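With one protein chain withheld, the remaining protein chains of the complex are depicted in position.
What follows is chain A.
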Amino acid sequence: MSATQDSVYVTDALIAEDIDAYLLKHQHKTMLRFITCGSVDDGKSTLIGRLLYDTKMIFEDQLASLEKDSKSVGTQGGDIDFALLVDGLAAEREQGITIDVAYRFFATDKRKFIVADTPGHEQYTRNMVTGASTADLAVILIDARQGVLTQTRRHSYLVQLLGIRNVVLAINKMDLVGYSQERFYEIVKDYSHFAQQIGMESFLPIPISGLKGENIAMKSAAMPWYQGPTLLQHLEEAPVNDTRMQDYAFRMAVQWVNRPNLDFRGFAGQIGAGVVRPGDAIRVLPSGKTTTVKSIVSYDGDLDQAIAGQSVTLTFADEIDCSRGDVIVQADEPCEVADQFEATLVWMDEAAMLPGRPYLLKIGTQTVTATVTEPKYEVNVNTLEHLASKTLGLNAIGVVNISVDRAIPFESYAVNPDLGGFILIDRMTNATVAAGMIHFALRRSQNIHWQAVDVNRDAHASLKNQKAAVVWFTGLSGSGKSTIANLVEKKLHALGKHTFLLDGDNVRHGLNRDLGFTDADRVENIRRVGEVARLMTDAGLIVLTAFISPFRSERRMVRELMAEGEFLEVFVNTPLEVAESRDVKGLYKKARSGQLKNFTGIDSPYEAPEAAEITVNTVDLTAEEAAEQIVQAILAR
């Protein structure tokens, strides 16, 4: 090995001589979390394997099985293949690629390290974002022979997007370019240009060879022209995020209220920013109520102060309302509260984003319902171009407006990731479908207020001597929705009820003439109809709607707009064969021949209701009988 021996990491002599002294020293270690990223063949796994090897994290038995594996499946011609140390899942070992985020651990005298080893392929952007979300530092690998590649640019953009401020550009495989200083500076120059474009303030370039161990733990004798720190040295000295967050005003999202008995009420959470001491004036958001911190309670006795990163339990001087999801902030420096934001989204699910569909949004310790607008633009992560887009597919990144169902305390992600980073969850599959970063609140959300009116919805309805309702017909095209809804309205009208029928086809001629039949447009169609129906119930009407409305999510969205008991879902249950054989409008024929795309039941799904208030079977009942059954149900409420 060409490296100098005096800087080799060896097991600390103190361990054998004086273990108590060793432990005392090590109890003051700090911790750095970092991510490694780069293209597929840049040597990430080899580098991590090397770090583990050089910091003596590999045991004899592991080394023996590594040597054995290197001979059978290794790619280094029988030499130790360090990559085998870290490629974990069986499927990955067979394919020779890293699919998921794997976490590795190693330590030196000064620090404990957690490495997020993330995949390089474009189809694993979400895994990389996941790994980056908890990192204090990023090591971006470049193959010295290849220079800055598309993937390098993508990873750098993502690192910047996730707000990692400490970036190492590890120019790897220097052994394969003859340890050329010229090549190194050429790549650094290239990268600097790009770093500027994406607003990266600084980065540290280090020439290394993971395979040979040059400038990893030991200064490379082969590259005397490089005067900077080795990779490990830099990792030991780089600043940690939690420390930086202590300089900001106090913020803590409440996780759990601790009430073991009537005399104790504590607010548990992990401090996101700042420092807290007993006696500090605080404010609870969104309510805005103020009090002072009485004590910081811990298992080891009350604390004099607590800092960003610590999990604590606070008690207050006064009994004020405070529960999970609330944020406790420094009284004279609160964060903003709003219900509409601009944010960047990284889409992580196979099913594309649907503008207008309600998702759950988890931010801090709070979960709310959110809807997302069409992207203002999608970012081509390889070229940084802004593209027009109607949706975001798997691994796509875009900027959107988000509106949530109640005002929440937040901060811009750039200032405080703890109160600015969020995830979106699909309400049906419970999958985490996106990661988001708030830029800022939209001003309109603070300036539009509900206008209180004197003649309210109850007054409207009681004048008509009826209870307002939305009777929502759903079913396949040709199932008989419009026919039955029409009969129902006639019967109600004859009984002196004030009604209005919103029909799918009619609405599409006016209000929704700008919408087509893609999933995204279907969602928006239903959202608008839902809002119109709600306004009509405010006027005291019984609103009948006849829309295919194929997705459970959107029917549920409309249901949640209405007051309890005012939404009656009517499932017009007609099997596809029956509806298709009727084919009143000739649409099934067109769809079957491919002339009509996205037709429900043919090439677009219909999700039948799971618990409709009323189900009518049009095979056994006539339209007249079905209508009568529905009228009775409406009047029986």
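In this text, contacts are C-beta pairs under 8 Å (C-beta built on N, C-alpha and C of every residue); 3 or more make two chains touch, one makes a residue touch a chain; residues count from 1.
Keep this in mind: contacts and distances are computed from a predicted model.
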item: Per UniProt, the name of the complex member that is left out, chosen from "hydrogenase (acceptor)", "Glutamate/aspartate import permease protein GltK", "ABC-type polar-amino-acid transporter" or "Sulfate adenylyltransferase subunit 2"; value: "Sulfate adenylyltransferase subunit 2"
item: Of A:362, A:528, A:556 or A:592, the one touching the omitted chain in the full complex; value: A:362
item: Identified contact with the non-displayed chain, of A:202, A:227, A:430 or A:593; value: A:430
item: Candidates A:23, A:281, A:414 or A:535 - the one touching the absent chain; value: A:23
item: Interface residues of chain A (partner: the chain not displayed); value: 11-12, 15-16, 19-20, 22-23, 26-31, 59-62, 86, 88-91, 93, 99-105, 107, 111-112, 114, 126-127, 129-130, 133-134, 240, 242-243, 246, 255-256, 258-260, 264, 266, 268-270, 297-301, 303-307, 309-311, 313, 324, 348, 360, 362-363, 365, 417-418, 421-423, 425, 430-432, 435
